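Please see the structure below; I have some questions.
Here the complex is missing one protein chain, while the rest keep their positions.
To keep things simple, chains are lettered A and B as they appear, and every chain counts its residues starting from 1.
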Amino acid sequence: MSDIIKVPNKRQVVKADGGKKDLAQQFYEGQIYTSIFRHDYKDNKRNRALQIVNNVFLHLHPTRVSRHAIDVGYTWGMGGITLLLFIVTAVTGILLMFYYRPTSEYAYNDMKQLMHDVPFGAFIRNMHRWAAHSMVICVMLHMYRVFLTGSYKPPREFNWVIGVNLLVLTLALSFTGYLLPWDQLAIWAITVGSNMARAVPFLGHAGPFAPEFHQLVGFGGAPDADVRFILLGGTEVGAPTLLRFYVLHTVFLPIVTAVLLAVHFWRIRKDGGISGPPMIEFHKAVTDASKLKVSVVDHLPKYEYVEGFKQTEGEQNFKEVVKKDLDTLKQKTSTKLSNLINAIDQAAEQNIKGGDDSHSHDDHHDNSNDHNKNHNNNNDHH
Amino acid sequence: MQEGLKNFWHLVSLPDNVPIIGMLGLVIFYTWQSMRKAIRNDRLAAPIEASMTDRVQVWPYLVRIEFLTSVVVILILTVWSVGIDAPLEEPANPGRTPNPSKAPWYFLGLQEMLVYFDPWLAGIVFPFLIQAGLMAIPYVDINPKGNGYYTWKERRFAIGFFLFGFLILWVFLIVLGTLLRGPGWNFFFPWEEWDAHKVVAANSRDWPELFGKFPAKNVDGSMNIGHVAIGLLSIVGYYVAGDILLRKVVLPRTTKDKDIVKKLGPLRYGTVSFFVLTCMTMPIKIILRLTLDVKYVLSTPWINF
Partner (left out) sequence: MADNTQEVVKAENSASTQKVVEEDKHLYFGNRRSFLSKIAWGSFFGYFGLFVFGSVRGLFNRAIYEPSKSFKAGFPSEYTPGTVDERFKSTQKVWIIRTKDGFIAQSTVCTHLGCTPRWLPAENKFKCPCHGSGFYGIMADPKETAVNFEGPAPRPLERFKITLDSDGQILINKAIAFLGEKGQWDQPGAFLPFKG
């Protein structure tokens, strides 16, 4: 195992044949580079897999995906673009926060300051607004695409629900941000929007059955004691509204959105990646459409790394290396431990035997076999 | 006409309306592209996506596409941000309401509904139902086909209804609200000038009044029984008749499955029926208002439908 995991010590400036390494090679094999990236620079299948698996941001992805999943004509890329726009609005929003004060005395003047006095202020504000509008549009287009490709069907139902909630959060983020410039456009758009809230049944002071509900519960029938008051912080859109919307817009809603985004991406991986038609050719002959399975790839790094290794070094090599290292381990350990190693050995054999490198049905079959065999072996030894 | 078109051009080129024009273009393009793929897939024995199931490595193929897309999007955003300034109108003045006074563009569909329905219905119930209905979709759709590829023939009902809801009831109403609704929320053709003093006769009546003398309130102020009866019967009758239509004609014909309702089961079918029929009350009410000048289908002291 030592040969697979550790990078050979290539820190000597002098190569094996006596020649000196050039600068590039020194850099890519030096301590700084290898401590950050932990794999070498050569382009082979193993390094391509490690590039994904070893990176905290990239290992959201599996190491391999289906070819149609990278087809922009299929996915439109809208989900990824929405995420990019969310990050752009977050970054530009933070830059805007250095100048904007959410009070009715200062808000408008701070906006004017941003547009005229602050260097690059107009650019940052414009980028924030256009990225926000684009994000709402892209979120809708994303929903449109997911529906048209039926990507909400089992096993992805719950991810669609999370997506609908993300849509509502995006609209809420845009709505709360709309008020912040505190100009005529802002204040009246929000007045129109929030006046709907006074018409909530029972809980809004202008809604149906509100007086009766108020008599019963003491809440809902008065302008200063209804659901619209929670939103506005007052009976009209005013300074408290501005502060509330500011807190919602900059802290609360982004945090909730980020959390739901994490769940959304997690579900994508767990549900098998970008949706695709059932892989009919890799299952045993099934005529009943309802029995077709959607492929679900085990996302554990160990599995992906092993796959990458198999692709690079060849399966035969893989078996030999595993066997050699297990033999070494066995020699060095006690009987009890070596029995355990035998069990692992046998299980690995089963894994390799049943596994077919180019297709993915081993994902289903061999993992279950693996678990079964493991359990059986452990039982034997106890 | 000249002035009106100038006004229309001014509207279209307003900074805040530029994204809406862009959205319209993108929606039209993607609808055309996906329908083209759907028709192609339907013609073939298996969808083209099924032939692309071999695995490729994420690094470089997917990562490369993501990188290039990010670069293009940020480039577009940069050019856009340098070229077009975000609007900053006069300071907020609670004493003066501009005319027209519009909600942010993504809520214009709901603001349009305010013309035809009471605020609590258009502003609270409908958004809630839209959200609930969207979330229910995966659980009521039992059709296993079309999972992961474009199609039309295999998912006629689902796609047809969604296209109607998204393209007509959402996108079209946004465009309508942005470009064709002027002062006072009156309707203006693109070539008409926006006149803040346009007078539109508002002689609307209630639905029961079409059948005779059944006003909402009697002369002495009490509720009119005939009005309530006709109104209630109409609403109930709509749901019953609509349900029968859905159950016996629409669903079996579009899904090409005689037993679809039985397969759905009462809970799923009930959900589908409720959401579809309630959704269709919107265009029906709009048509009633525009053709017959009907304001309310049923008017009571507490709620108006």
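Some notes on this structure:
We adopt the following convention: contacts are C-beta pairs under 8 Å (C-beta built on N, C-alpha and C of every residue); 3 or more make two chains touch, one makes a residue touch a chain.
Because the structure is a prediction, the values reported are computed rather than measured.
Here the missing chain is touched by one residue of A:T34, A:N55 or A:Q113, and it is A:Q113.
Within the whole complex, the absent chain has one touching residue among B:I28, B:A46 or B:V71, and that is B:V71. Residue-level contact of chain A with the missing chain is found at 3-4, 8, 10, 15-17, 19, 21-22, 25, 42, 95, 98-99, 113, 117-121, 123-124, 321.
Rule of thumb we're sticking to: only the chains that are shown with their structure count from here on.
Of all the residues in chain A, the ones that touch chain B in their complex are 45, 48-49, 51-52, 58, 61-74, 76-77, 80-81, 84-85, 88, 104, 108, 111-112, 115, 122-123, 125-131, 133-134, 136-137, 140-141, 144-145, 147-154, 156-158, 160-161, 164, 167-168, 171, 174-175, 178, 181-189, 191-193, 195-201, 204, 206-209, 236-238, 275-280, 289-290, 292, 294, 358, 360. Those residues of chain B whose C-beta lies close enough to touch chain A in the complex are 16, 19, 22-23, 26-27, 30, 33-34, 37-38, 46-47, 49-50, 52-63, 65-66, 69-70, 73-74, 77-78, 80-82, 84-94, 96-98, 101-107, 110-111, 118-120, 122-125, 131, 134-135, 137-139, 141, 143-151, 155, 158-159, 162, 166, 170, 302-303.
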